[in-house]
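Every protein chain but one is kept in place in this view of the complex.
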Amino acid sequence: MSDAANQITLTIDGVEVSVAAGTTLLQAAEHAGVVVPHYCYHPGIPSRPAQCRMCLVEIEGQPKLQPSCVFPAGEGMVVHTTSEAAEKARQSVIEFLLLNHPLDCPICDAAGQCMLQDYAFETGQLRSRYAEAKMVLGRDRVADDILYFGDRCIVCTRCVRFMEDIAGDNALVVAQRGHKAYIDTFPGRDLDHAFRGNIVDVCPVGALVHEDFVFKARAWDMDAAPGICPGCSTGCNIEINVKENQVVRTKPRLNTEVNSYWMCDHGRRVLVMANRGVRAEAPMIRRAGELEPASWNEALAWVAEELGGSGGVAVASASVSNEALFYTRTLLNHLGIEGGTFEVEEGAEVTLAGFPKLKLRAERAPNATGAALHGYRRSEGLPEVVDGASLVVLGDALAEAPADYGANAGFFLYIGSHLPPAAGNATAILPAAAVPEMEGTFVNYEGRVQRFHRALRSPGVARPAWMFLSRLLEHLGEGTGVREIGDAFGVMAAGTEAMQGLTWGGLGLRGELLSEAGHPAVAAE
Amino acid sequence: MTRPLHPAAASAQPFQVADLRPTERLFEDPEGQDRLEKVVSRYPEKRAALLPMLGYAQERNGWISDENMAEIAGALELTPAYVRSVATFYTMYNRHPVGRHLIQVCTCISCHLNEGQEVFEQFLSETGTRAGEISEDGRYTVIEAECLGACGFATAVQVNDRYFENVTPDKVPAILDELD
Partner (left out) sequence: MGYPYSHDLEVGTLLSRHLGDEKARTLAGWKELGGYASLPKALEMDPDAITEVVKESGLRGRGGAGFPTGVKWSFMPKEPNGPHYLCCNADESEPGAFKDREILRWVPHLLIEGCLIAARAIRAEHVYIYVRGEFFPFSGIVRDAVVEAYEGGYVGEDILGSGWNCDVTVHLGAGAYIAGEETGLMSSLMGGRAEPWIKPPFPAQSGVFGRPTTVNNVETLAAVPMIVAEGADWYRQWGTEKSPGTKLWCCSGHLQRPGTYELPLGVNLSDVIYEVCGGDPNGKKIKAVIPGGSSTAILTADELDCSGCYEGLAEAGSALGTASPIVMNEDTNIVQAMRRVAQFYAHESCGQCVQCREGTSWTAKILQRIEEGDGTFEDLDTLYHLCEQMTGRTICPLADSVVFPLRSSLDKFRDEYEALIER
């Protein structure tokens, strides 16, 4: 931690805190457990104009209230964030902001997650003294997928400064001045930056909204779960918003090691689009030439019985969890199937200028590192199936496969969440939960093992692959079935060199790096 | 001007003039290039040339079009949006065409005390326009201005780059006559 000599001790709302020199009062207040209301300040945006004047606090000995977002903590300072003067100033800011505000909370997508609404309820007045006609700005478009509701805007300029400071593309600006100021682009040049969607997240009110989210869900009707973006190998930490078991929105979740407060627009769409497709809902086994549904017990016993150890090929998706990859690997070993391949779609790389560690990476899958770690080989195209040999498919690897792929296999085990045409050739289909429907881990491009949580219910009786594969292996005399993700992770970590020492609980919400030994990136060199 | 423009003077040309030479593009002739180079040479950062170059666009065309803004943005390595943000901040940049004579009548406090409002209304009625409109013959646009900095000579009226001082409503017709 920081050097004791550089520590400053001050009192905020009666709580004594010690912070590093240079810490602002607003940040110091957080140490004291005090949240100072603010609009223009955003911890991820470096510029601090101190213009919303919401975070004004009283400092003993200072004649004026001071903006805590920029005012540095000083030794022995005594700060009051809720003194009468500070409260009154804050109440007044709210009143000012609401003068021309349309109060359209009932149809506003930010309602329930709106900093203006929250603070108005907290400190505002019941009745406005504003007797004048309200100014009306109306609605505009700032990008092909983002709308701007000018009347709700409080001109905190977070969006403008995100584009300038973080995206490095000064394409969104304040136009006009004074009470006529609003946010705008240059005519005919809407935002097209790959990370523009973050302006919606930083907007503290409902002024900027993704068009595909407008009127889609109220904040209080949505559930939220922490996830990992499956859009590329960066592994952005995200929050998945769910309504009626459908993903309606994904938002970035802070991880200073990975994505800071941001994510790209490509990533935002992946899970929302994944609501589509035909799902595997029940185990299916091929009896008398026809695939027919079976119970889990029946299906697993049947597969264990029928599956031969005659060698063959396997193909996995780089979008499934490490646990699924690990248990499938164990199964392949049991079957005498060497290797197994995976393919990753490639796209253009885009770097976020203000946080260059965050890129939309060329590798458009979340767990290619994990797939390599578990012994799968990167390849282009699907492996050729020799007539009569075994074929094991894990995850969404056959989406683009020809409809007759695998028809010549001796035994074709399909483990997946979706059913592309080629899955119809399977000998047995074991329905797996899709990633947002289960817990598990991915390993990102730099070898960071990150947990994701369950956001959705699976359709039918689909289960996490690690769960039923561990039971299948138990049928085959390999270990015992596991029911808890923590146990599955523990078995995997114990059996994987680069994961030695990692524990499910220890990963937390920030993740842990693989040890260098056995790291596929290191091993490859 | 017969002498070449001195670089120290390049940022201070009047940009509200009546004798326009409207050309759509700014930097495709030697004059525009020369102005750009001289203005840029006076500052350590290119961006600082923005106000003088917006002024130059208006000096030539009478107003500043989106195309001119994009052109200036290109010349100064700025985004067009940024240029627009700055251009809309300042009230003297005309974002729409105006009459050949832009008549700005100060009605701020000292002029207000000396019939500023009446002078303003007199200009409107003499030119037959509403505030901000171009008169039918294209000659006049009359607008109300905030303090023009000539409070001791109220009412102050600025027509393009000229000041008229101590204006009273009855002097309005004579001023209009003087403006060709």
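The chains carry the letters A and B, assigned in the order they are written, with residues numbered from 1 in each.
Note that in this section contacts are C-beta pairs under 8 Å (C-beta built on N, C-alpha and C of every residue); 3 or more make two chains touch, one makes a residue touch a chain.
Since we're looking at a predicted model, the values are computed, not measured.
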Remark   = For the chain not shown, touching visible partners are A, B
Task = Would you indicate which residue among A:I8, A:A73 or A:A89 is in contact with the undisplayed chain?
result = A:A89
Ask   = Of the residues listed, A:R141, A:H179 or A:K357, which one is in contact with the missing chain?
value = A:H179
Query = If you put the missing chain back, which residues of chain A would it touch?
reply = 49-54, 56, 63-65, 67, 70, 88-89, 92-93, 96-97, 99-100, 129-132, 154-155, 174, 176-181
Remark   = For chain B, residues touching the missing partner are 6, 8-9, 11-16, 42-45, 47-52, 54-55, 76, 78, 85-86, 89-93, 104, 107-110, 112-114, 145-154, 158, 161-163
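The criterion applied here is as follows: only the chains that are shown with their structure count from here on.
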Request  = Flag every residue of chain A that touches chain B in the complex, lowest number first.
outcome  = 169-177, 184-189
Request  = Please give the residue numbers of chain B that touch chain A in the complex, ascending.
outcome  = 66, 69-70, 78-85, 88-89
